[in-house]
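Partial complex: the chains shown occupy the same locations as in the complete assembly.
As written, the chains take the letters A and B, and residue 1 is the first residue of each chain.
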Amino acid sequence: MTALAAAPLTASELEKIRADFPILSRTVRDGRPLVYLDSGATSQRPRQVLDAERAFVEQHNAAVHRGAHQLAEEADEAYESARARIAAFVGVQPGEVVFTKNATEGINLVSYALSNSSVGKELLERFALAAGDEVVVTEMEHHANLVPWQELCRRTGATLRWYRVTDAGRLDLDSLQLSDRTRVVAFTHQSNVMGTIPPVAELVRRAHEVGALTVLDACQSVPHRPVDFAALDIDFAVFSGHKMLGPSGVGVLYGRRELLEVLPPFITGGSMIELVKMEGSTYAPPPQRFEAGVPMTSQAVGLGAAVDYLSAVGMERVAAHEDALTERALAGLSEIPGVRILGPTDIHDRGGAVSFSIGDVHAHDAGQVLDDLGIAVRASHHCAWPLHRRFGLAATVRASFALYNTPAEVEALLAGVQEVRRFFRVPA
Amino acid sequence: MKLEQLYQEIILDHYRNPHRQGLREPFDAESYQINPTCGDEVTLRVALDGDRVADVSYDAIGCSISQAATSVLTDLVVGRTLDESRSTMNAYMEMVQSRGQVEPDEDVLQDAVAFAGVSRYPARVKCALLGWMAFKDAVGRAAEQGNGAHQAEAR
């Protein structure tokens, strides 16, 4: 990411933010203060989000889009207002925002809608896939943006292809040529392992040149910097509430209006129908068509509050703050003998997920030492197993940042890594 | 009690004695609309005489609000030009979707001002709009056909 005009958070702003997150003041493992560096997996939630959800449940809870009594009116209002604010947060229209249970469901929604277009009497030419067609992903995808496409290919006979990753952890744009048979290009907006931000504009340009649909996995970008899907000219995008200070159990699928309007449904049932007869049914316009059953109501309200919280801080400032933390972490880790960082080691086109190995200490062992010091990191392949295999590793340690992390926590991480080296006698 | 503000006598009158009910021939375009939450439906036909709405006829299942709204609609548009009808329609739609914020213009909306109360009940707004959506759709279709005919002539 190129340097942003905004200033990082000041110490007192940071202190005020941290006070909003109850969990940050707890201790772990024999009374050590919690150093939470696992926001890439799930973020923590401020009081404001918890309060919004609770106020909704205690005052306005009803099934949305179903009732006509006062509570139902109020619940509808709260739910749709959340949708509108979340849509604005990522630069799109409310009708283009579909609530899902998580980002994973959003990607599955698109992949199943495509295969639903490919079977039965009424093929939807625009979306139907068949043998010979290609679906393109990248080698740095999270399993959530890989396995659903493998399964789509299995269902339709299409072929999966992928952009490779360079030794430096960048996408190798020369590793693959799209073709007229390329129907979908799905890629991450920011690697959850290496932080790499790929050249979205170029990827979109190439995809649209051959008439392919573009699907952006924005799980790791939307929580951390300003994102505008309309400006990115992307067709579909997904992100998760729980990674951006919101509740678990809610995610978002963005779909360009004209695509959502013609896309067939995925999950079917109540509230997504137009007309139901035993013999067959027709479906409601978007976004309802994609929200079958009673939705994650209070969770959408909570995510609305999360977006308000982030907007109040300002996403430019969130990004500037996290970039500063990431830069220090990268510099500090680079100086420690035996540490190998996966992917870009400077802040250019890169976000705040830093994965690394320490000598030949297994990630689980390293993570355990850090945990013992109160430092919560992830030790795993981070649901990007093919990427780890590409670098010849089974697992790495990942530190990932959010707006509530402090420079002192980065120092604690660096000291912890030294302790790992000492404990497991990693040679200098 | 707010109930009387919603169910004004005019509405109940139209509901009990709907104007221009039934489907009639000839017509220029027809529209079928449903409200999926309650199963209400309306089939509505528009007959044009040049630029003027000659007749609106309809068959509908629905609540008092939707029935009355469709009845009032026919009073407001039959005999008017398409342009006049559209501006009435826009004024009406604006009013019922305004959450009580828009003061209706009685000169334009006449009996339809009775539906101002509906705007305070978001779940009922769809009821008040069902017939109007059908009218809008039918007029649109008629216009398309007209254009089609026009283009065909032009060739």
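Going forward, a contact is a pair of C-beta atoms (placed from the backbone, for glycine too) under 8 Å apart; a residue touches a chain by one contact, two chains touch by 3 or more.
Everything numeric here is computed off the predicted structure, so don't read it as measured data.
**Student:** Could you write the composition of the whole complex as a label formula, given that just one representative of each chain kind is shown?
**Tutor:** For the whole structure file, chain stoichiometry equals A x2, B x2.
We take it that only the chains that are shown with their structure count from here on.
**Student:** For chain A and chain B, let me know how many angstrom lie between their CA-based centres, rounded off.
**Tutor:** From the centre of chain A to the centre of chain B is 45 Å.
**Student:** Residues of chain A touching chain B in their complex?
**Tutor:** Against chain B, the touching part of chain A is residues 65-68, 72-73, 76-77, 273-275, 284.
**Student:** Note which residues of chain B are touching chain A in the complex, please.
**Tutor:** Against chain A, chain B makes touches at 34, 36-37, 121-124.
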